[in-house]
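Read through the structure below, which is laid out as structure tokens, and then see the notes.
Shown here: the complex without one of its protein chains, the others still in place.
By letter and in written order, the chains are A and B; residue numbering begins at 1 in each of them.
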Amino acid sequence: MSSALDSNARAAMEPPWDAPVREAAESPLHVDVDGFEGPLDLLLHLARHQRVDLSRISIVALADQYLAFVDRARLVRLELAADYLVMAAWLAYLKSRLLIPQPAKGEEPTGEEMAAQLAFRLKRLEAMRDAATRLVNRNRLGRDVFARGAPDELVVEKRSEFQASLYDLLTAYASQRQRQSVTAVTIASRRVWSLSDARTILTRMIGEMADWTALDAFLLRYLSRPEDRASAMASSFAATLELVREGRLEVRQDVAFAPIYMRRSTPAADAHGADEPSFGKG
Amino acid sequence: MAEIYALGNIGPSGAAAEASLREAMRIVEAIVFASAEPVPESLLAARLPADVSVRLVLDGLAARYAGCGVNLTRVGDCWAFRTAPDLSFLVHDEKHEVRKLSRAALEVLAIIAYHQPVTRAEIEDIRGVTTSKGTLDVLLESGWVRMRGRRRTPGRPVTYGTTLAFLDHFGLEELGDLPGVEELKGAGLLSPRIPAGFTVPVPFADDELAEDEEPFTDNDLEDLGLLAPKGGEE
Partner (left out) sequence: MAEIYALGNIGPSGAAAEASLREAMRIVEAIVFASAEPVPESLLAARLPADVSVRLVLDGLAARYAGCGVNLTRVGDCWAFRTAPDLSFLVHDEKHEVRKLSRAALEVLAIIAYHQPVTRAEIEDIRGVTTSKGTLDVLLESGWVRMRGRRRTPGRPVTYGTTLAFLDHFGLEELGDLPGVEELKGAGLLSPRIPAGFTVPVPFADDELAEDEEPFTDNDLEDLGLLAPKGGEE
């Protein structure tokens, strides 16, 4: 156990790897995220390596691994996509909530609740991965099971004389409107943290911000190079306000310069699963 | 066709009824056999005399074909003849190559199948990444996924679901036959929110690993591809 303590303590204070930084800049990248589909995927891989059931996972150890990974990437000046950095900010925040005893104010979620939320998301993603595997390994039409090779046309079948699917229709419309729309578009050079990036990522994270969360301090640390911080803060704040205006987020700041808290707004009308009666059959 | 007697309580007095049932089975057999696509049960019913139960006929046919090289299978509210799965090695269909989906597309397909009706934002919430352009496009084009309607929430986002062709392709009678769907539902893993009973152990404040845990080693991280194997400098 002491070795575990050591390694974790080490991870908190300094990069646990001792490869020389200068060499890293010249050698091929030591950190590779190409194989991962985003931060949650990376977390799931890390979690699986804990070799325990996901519901019994040590979130703190997981967060440490992730943060060490991000630090490592930054050390070798690898540009990580913004959502990896946002996840880092989130995990750093979560870790602080888990490790520092909080006064029971009731307003903010406990660290345990946040950890459970993360474990739930990992478990749900893993379940869908398994489901996809089981699905694709079923006896499939055209591969394992076959239809009549020489079908006849049924007299009884009432078909409209013309055939087209909604997909055909929408493809035709979208592509011709696109052709006609002015194509002189200049693509802005991508910043790590543009307004639309900020919006997308915040939107995706709203699900996790069930209760008041102070993300900004952590965003600052992980989001970008110091020279970009002002713009990163500005665009994430702008995106926050946009989401507030749309009623999807609430923000709170107790006094000037205090941390800005945000949480998913929960209007009564927010009825997950309340679909319009579905059209079409089968 | 001895099996036909097993279908109902057809006594000697029911000879006419039996003949009628036998004829109904022939008609249904001919129609479903002729079609490569699953045939709606309602279409079959419309071709039968009013006093014949289409379900009785279909059950009888399905039973008769049960051990054969070709089986009568239900696909949603439709029926189709398909070759028996265990004979797949004998039959090859060069014309229709089964399209290989990317890992991401397959994952999105599974999420749509298990969580439908589901919006794109919800798919992204589950996967934790933006759905790349073309993933939904490929699934829509494959005919396995369709736009179902719109969610009654601000912005009225389009909801996605699977099609009859999806059931047919993956050999499912209905969505309830999706592998493991009941367990997943029971575990709350098909709900957008964390289920009430879902907890994780309270982490140790001192950051110690649990008894059955082991710390990561650098080797683990190398295995994961997160670290290039160390060079000789050590």
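Everything that follows uses one rule, which is that a residue touches a chain if its C-beta (ideal position, glycine included) is under 8 Å from a C-beta of that chain, and two chains touch if they have at least 3 such contacts.
Worth saying up front: this structure is predicted, and the values here are computed from it rather than measured.
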Filtering B:A17, B:A45 or B:V70 for touch with the omitted chain leaves B:V70
Of A:R134, A:R148 or A:R199, which residue touches the hidden chain? A:R148
Write down which of B:A17, B:A45, B:A62 or B:V158 is the residue touching the left-out chain. B:V158
Considering the whole complex, which of B:I27, B:A62 or B:V181 touches the chain not shown? B:I27
By the contact criterion defined above, which parts of chain A meet the unshown chain? Give residue numbers in ascending order. 146-150, 152-156, 159-166, 168-182, 185, 187, 276-281
Identify the residues of chain B touching the omitted chain, counting contacts across the whole complex. 1-2, 25-31, 33-34, 47, 67-70, 81, 83-84, 87, 90-91, 93, 95, 120, 131, 133-138, 140, 146-147, 149-150, 155-158
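The criterion applied here is as follows: only the chains that are shown with their structure count from here on.
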Could you grab the centroid distance between chain A and chain B? Build each centroid from C-alpha atoms only and quote it in angstrom. 27
